[in-house]
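Input: a single structure, listed below in structure tokens.
Every protein chain except one is present and positioned as in the full complex.
After this line comes chain A, so read on.
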Amino acid sequence: MRIVVPIKQVPETSAVKMDEATGTMIRDGVEAIINPLDLYAIEIAIQLREIHGGEVVAISMGPPKASIALREAIAMGCDSAILISDKAFAGSDTWATSNVLAAAIRRITIENGPIDLIVCGERATDGDTGQVGPGIASFLDLPVASYVCKINEITNGLCCVHRMVEDGYEVLQIQLPTVMTVVKEVASPRLPTLRGKQKAKKVDLTIWDVKNLALEGSKLGINGSPTRVVKIFRPSVARNCKKFIALDDNAIQAAADRVVGYLQEKKLI
């Protein structure tokens, strides 16, 4: 099995603070991590290789420091990693990102032979769209199974998976090669091993830019992105909370009465 796992480096969201005055994000000192949902993709890819043999290649499009995320992926057990980095990619939306990642996968195929499986995370916690997985599939003209929660078996080029939907799960049989996006249930991510960490430190990452991928300039970065962000603003989430301090029995009774009064007033009970 030859598997490609596209991973994204994202800011650790729980550490993101807002500048109340300007309404912008304070990114200074915010740690960059592998998109937490991509860890499940890495894990299931490694498990499949352990069963079927082959190799797992992690790829990421991002700034040079995304190489840290790729090295972490190697420490977990990926065989190799490719950083796809170029100033021309700046400002890419999901259309332009999928285009670049698909081109990279095509090039891997040309250089090292066919890929059987591309496993993406369900979505990235920063962009939070979940569009890139299906986008890559569309560019490569492959089927895509989204929200995969279990991979049952792979035999004779057919892969049987469970796909989580609103009221249950579907059992799908897919011809390889295919793209999948996986959810948390698919596997629990392992921790990097000491040996993995040592390998990650030493390994030479392949780095590709626009020239390596023979991409059309007009389809890259902000110019190649159909969507534009035209405004960013802070939502007025703060409601006018009526707060009751309820530390003794009387205060608890009184507070509960106020809550019941509120529920009645709003016709909630």
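Definition applied: a residue touches a chain if its C-beta (ideal position, glycine included) is under 8 Å from a C-beta of that chain, and two chains touch if they have at least 3 such contacts; residues count from 1.
Quick note on the criterion: contacts and distances are computed from a predicted model.
Peer 1: Per UniProt, what's the omitted chain called: "Phosphoribosylformylglycinamidine synthase subunit PurQ", "Cytochrome c", "Branched-chain amino acid ABC transporter substrate-binding protein" or "Electron transfer flavoprotein subunit alpha"?
Peer 2: "Electron transfer flavoprotein subunit alpha"
Peer 1: For chain A, enumerate the residues touching the unshown chain of the complex.
Peer 2: 11, 13-14, 16, 18, 23, 25, 36-37, 93-95, 98-99, 125-135, 137-139, 143-147, 160, 162-175, 178, 184-185, 225-235, 237-247, 249, 251-253, 255-260, 262-264, 266, 268-269
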